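All protein chains but one are shown in place.
Labels run A, B, C, D and E following the written order; every chain starts at residue 1.
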C-alpha cells in the first residue's frame, strides 16, 4: 500500500511484505542475548547506506561498545557518523523525553539537521526505571513514540524481558498499545541446543507473514532462515517434534 | 428472538446466530495484534453503510491513525464522517465517563443528533488507568455500559490483555459481569506459525456457536474461517494434534 | 433422608439424588458465560410454579435485564411477580446485609409476607466489593447465609471467578466453609469447541453423583446431559481423549 | 510400639498400623467437600462409643448443623452429649486459645470433668483469621496443640485449603511443624468424575502405609477403599493411566 | 582427601564418598514428613556411639518428644545425655544466635566441656521467624554457621519447605550460599503411593554421587535404597516411566 522501510535483515523484510511501514513505531521484544542491539545497528546501517540517516538513542550502552559491536559486523560506524549519516546519542530516558517534546532541543535539532529517517531506542526497559506507576509509564511511552511519529521517522523500540528461554511471557504493560508493530525474538531449546526464533505478532495496517522462523547471528548480522518445520510448541521454549515428523523419524 | 445487529465480519454473524443483540454491550477481549481495532472499525463501517450511524470513542489512537487503518481496508472514514454517518471522538476515559452521565453533554448530543446506533470504545483497558480500586473500577465500567444501554446503542468494548500467546488467561476483574456478551481473540501457535483464533464465550439471552474458529485479517477486514478441526488444546496457545488426526497423519 | 428441593434443571436433580436439601445454602461457582443467572432464574421459576415463592436478590443486573432474560426462556417473570409468586430486589450488598439482620426490614417483610422458600443471591462476588479483609468478608458471607437459614429458605449463592477456561481454580477464600453445597460450572475446550461442564463438589448431609457432566443452555434453560465419557483431564480446561478411547479412535 | 487410637474409619486404621498414636496432634488437610467434618464426627463417635469421651470444638459450624450431619450417619449426638460422652463447643479461636491456657477455664474443666480423650478442632483455618503475622500464627498453633498434648488427648486439627481439585498444594505455613501426623484428603478427576483420595504424609514415631487410597463417603461415614492402581499422577488432580494399564486397556 | 564424618545412614555415606566433610555445615532441606528430625537424631547417635559427642539444638520440638522419637528407633537418648555424650538444648533462635557469638555463653561452654563434634539445628526455618529482611536473615544464617565452624563441629541445618509433594521448589533465599553441602528430601508419587526420595545437590570440596535414591524410614532410622531406575521426572513429584521401561512393561 505504501513504500516500505527495509530492515536490512535478510528474510525479515520478506516476512514484513517488503519492510516496515514508514513513520511507524516497532517494538522489538527479546530475551537477553537474542541480538536486539545487533538488529538495531543493522536497521540503521541499512538506512544510512541507502540514503536514510539514522539515530541510535541509547540509555545503557557506551557508544564505544556500539562502535565495537558494529565493527564486528564490518560496519564502520564512526565513519558514517563523521559523514553525518549516523548519529549516536548516549543519554537518560528523562532527558530524551524532555528533548523529544521541547522544540529546538539538541535532539530534535540533530534529527532535523541530519534529516534522520530511522531511530533506534535502546531500550524501552529504561523507561520503566523512571516510574513504577503504570499510567505514568504508559504516558512516557506514548510521548516518546508520538514525538517521533511527528518527525515522520521509523522507530525500533528495543525491549528486553527477563525470560531466558521460551516465549509465552506477557507483553509489557501498556507498551503494545503504543506501537504499530511487534517483532518478538526468543531463545528456544531444540535438540540439546539453544536456537533463536523470530516472529511478527502485529503489524498495523499491513499483512505480514505469520511463521515462526529460525534466525542466526552471523558475521553479517541477523539472518532469518526457514520456519521451524516439524516442530510443535516452539513458544513453550522446549518444542517437541510434531506427530507427522515423529512418524518420519521413527519409520521413515 | 429479536432483530440482530450484523457485525460485518463474515462468519462471525453466523456464529452469533445472525448478529449481536441490539442494545447490548459486547466485550472484545484480545491479545496484542489480534485485530481488535480492525474489528471495531469493521463493525462501525458495516452499520454506517447500512443505515446505522456509528461512533468510535478512542482513548489511545489518534483519529489520523484510525483513518489510515480504515483506508487500508478500503473504508473512507472521513467521507462517512462528513456525511454524518460516522463520528470519531478522541478523549480521555474520565471525560467520556462524565459526558456519558451528563445530559446534554457534547458526547450525548452527538449520539442524539447523528442517531448513533453503534459505539466502539477503544479501550476498556484505559478505565484501569483511572483507578486501581476494583470497586471503583467496576463502577466505572457499569456507568459507561449502562449509559450506552440507556441510549439503546450496541457497544463493542475493546480490551487488551498482556498474554502474547494462548488463551487461558483470566477475565479482567469485574468486566465480564457488566457486559452481555464476550468475544475472545487469541494468537495460537500451529505448525510453526502464529494463527488467530476466535470464540464466543458468552451471549446473554441467545444461543451462539461454541466452536473455536480460525480467522484471518485480510484486505477486507476480519474473515472467520473453519473451526480448528483435528486439534486439541488450542487455548493452551500451543495445540497438539488430536489422536484421531494423529492416526490419519501417521498411517493415513 | 428428607424432602428435596427440585432445581428444575433436568439431570441436575438426578445428580443431587432428588434435589437440594431444604434450608441449605448452595454455592454456584462459575466462569463468565456459564449460565449462572439462567440457573438462578430457572431455580426460582421451578419453585414459583410449584407453590414455592422465590426472591431474586441482585446487586448487579437491572430487573429489566432479568425480565428479558427470563422471557427468552418463556418465563413471564412480571406475571408471577404480580401474582406474588416471585420477587426481584435490586440493592447493594451492604443494604442487603443490613436488611437481612434487622427484624422487620423491608427485605425480611417481603420474605415473610410472600412466604418465600427460595432465594438467589447474584452474586457473592459483590460482597468482595465491601471489604478486602478476609475475616470481615467471611463474616459477611456467614451473616447473609445464616440469616437466610433462619428463614428456612433454600439459597443459591451465585459466584463468578475470573478463569475463562478450565477448572483448577481455587475456591474463593472463606466461602466454601459457609455453604452446605457447591456446584461448579466450567467452560472446557473439546474438539475445537467450548463446551460447558458441571459437577457437584460438596453436598452436606447427603450423597450426590460425582460425574462431570456436560450441559447445554437451551431454549428451556440449562439441560444436563451425559458425562464426558472417553475424556481425561476435563478440569484442566483442555481435556485429552482417554487411552481406551484412543484405541477405539485409532483402531476401532 | 504403643496402644493405638482407632479412628473408626474402615481402612484408615489399617493404613495407620492400627490407629493414631495417643496424645498426638493430627492435621487433616482437605479441600472443600472432602469430608473433613464427617471424619471428625466419626473419630469422636468411635471414641465415645468405646469409652473415650470426645470434644468437638468448632469455630464455624452451628452445633445444630453438626447434630444434623451426625444424624445423617445414624449417630445420635445429642444422646451421647446428654450422657456426658460427647461435648460440642461453639466458640471463637481467640477464646479457645485463652481457655486452653487458663487453668480452670470452662473448656479445661469440661475436658477434666468428662474425661475427654479425643478432641476435634474445626478448623485450623480460623486461627489464620486472628493474625496474618506468620510468627504469631505459628505461636497460636503451637499453644493450642501443646495445651491439648498436656491434657493427653488425641487431637484432629481439621484444615481446609482453597484448591478445588488436585493435590500439589503447599502445606499451610508453620502448621506441619506443630503436628505429629498429617492426613491429606483430595478431590481428583478420574474417568470424567470427581473421586476422593486420601493419603498419610507424616506419622511421627511410627510407620504408616504410603499408598494413595480412594475413599467414599457412605451412609456410615468415610470408608477407605483400594489404592488407585493403574494410575499415575493422581496428585496432579487429573491422573493418567499408567503405561502398564494402558497396554492392558489397548491390547488386553 | 580428608577424614569423613559418617552420618550413620546406610547408603547415604556411600553417596557422600564416605561421609560429610568435618567442620562443614550441611543443609537438609525437606518437605513435611520426610524424616528430617530422624536424620538429625541418627546423625548424632552415630557420633555419640563412636566417640563424637553431639548437640541437638531445637527451636520447636520438646526434648521429651525427641526422647520419645529416639526411643522409637531404639536410641536411649537420656542415657547418653547422662553420660555426657549427647546434649539437647531447647531454646529460641535469638538466644542461640546470641550464645553462639558470646564467648563463655552456656551454649559454647557446653560445646567445649563435652567436646561436641556434631550439631543439629532444628530448624533453619525458625530464623525466618526473627526477621523478614533478607539481608538480616542471611546475616543470621551466616553468624550461626560461622560460629559453629569456628568450633570445628560438623553441623546439620534442618530446613522445612511447604511443598507437600515434588521437588522443583526454590532454594530458601540466601541459605544455600552459607552452607557447604545440601541434601534434599522429597515426597514423590509413584504407582499410587507416596515414596521418599533423597539426593545430594552440593558438596563443597568433594565429589558425591548424583543419583536420586529412594529411602525408607525403618525401625533403625533412614535407610537409603536403590536409585529410581526406570523413571523420569521424579522431581516433578509425579514421575513417569521412562521409555525404555515402558517397552519392557508393554512388551517384555
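What we mean here is this: contacts are C-beta pairs under 8 Å (C-beta built on N, C-alpha and C of every residue); 3 or more make two chains touch, one makes a residue touch a chain.
All values reported here derive from a predicted model rather than from experimental measurement.
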Identify the visible chains that the left-out chain touches across the whole complex. A, E
Sole touch to the unshown chain from A:25, A:108 or A:125: residue A:125
Contacts from subunit E to the absent chain lie at residues 1, 134-135, 138, 142, 146, 167-173, 176-178, 182, 184, 199-207, 210-212, 227-229, 231-236, 242-244, 246-247
So which bits of subunit A touch the chain we can't see? 31-33, 60, 62, 65, 68-69, 72, 123, 125, 129, 160, 162-166, 187, 189, 191-195, 217-219, 237-241, 245-246, 249-250
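Simple rule for what comes next: only the chains that are shown with their structure count from here on.
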Joint neighbours of subunit D and subunit A, given as chain labels: none
Same or different contact residues where subunit D meets its copy subunit C, judged by the half mark: different
Chain whose Cα centroid lies at the greatest distance from that of subunit E: B
Rounded to the nearest whole Å, what is the centre-to-centre distance of subunit C and subunit E, using the mean of the C-alpha atoms as each centre? 50
With centres defined as the mean C-alpha position, give me the subunit B-subunit C separation in Å. 29
Centre-of-Cα separation between subunit D and subunit B, whole angstrom: 50
Find every residue in subunit E that makes contact with two or more other chains and list them. none
Could you tell me which shape the graph of touching chains takes: line, ring, star, complete or other? line
Run through the chains and report each pair that touches. A-B, B-C, C-D, D-E
